[in-house]
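Apart from one protein chain that is not included, each protein chain of the complex appears where it belongs.
After this line comes chain A, so read on.
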């Protein structure tokens, strides 16, 4: 399998570079205009499995090639490059637009907003092409939204694999992850210092 690196693949394992998929918060991945709900999750896998469509393929709805994929990460990442494997017969996307750290982007937003970066894609059926990012703009990415406005003439758009290359930091951008609701106040949950063994207690 030829890579675009300037070395031969036998020396190192390409897959270790494309390991950002491990930092994706898979349950929270979502897509708009997908024909099968939840099929977008099957698109993020190890580099070796990029061509296998055993787990399913992200396909858009009949007659509408537009797709938006929302990718949240478990920690902030820096993205160096992106690889896309599309489908055959003109179902590969031909353009990709990326937005970072914006939630809830829908089609009208995507069309009107200025993307952080845009690429023209080639039909990359073997998964050997990677598209580099303007690295300075992709530092500290909490979530990434990819918008595929059009394809190579097929009725639907199909994406088999999305690979991300880069580095993960241990930082987390989003502070409030879960909120716990109290239906009734439970004093044992709110022990003051005095109750739990001394110290200066402050009573409101």
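Going forward, a contact is a pair of C-beta atoms (placed from the backbone, for glycine too) under 8 Å apart; a residue touches a chain by one contact, two chains touch by 3 or more; residues count from 1.
Simple rule for what comes next: contacts and distances are computed from a predicted model.
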Of the listed "cysteine desulfurase", "Beta-Casp domain-containing protein", "26S proteasome non-ATPase regulatory subunit 4 homolog" or "Probable glutathione S-transferase GSTU1", the name UniProt assigns to the chain that isn't shown is "26S proteasome non-ATPase regulatory subunit 4 homolog"
Candidates A:33, A:91, A:124 or A:151 - the one touching the absent chain: A:33
Given A:25, A:48, A:64 or A:89, the correct residue touching the omitted chain is A:64
Hey, which of A:25, A:55, A:89 or A:103 is the one touching the hidden chain? A:103
In chain A, positions touching the absent partner: 30, 32-33, 37, 61, 64, 66, 103-104, 106-108, 181
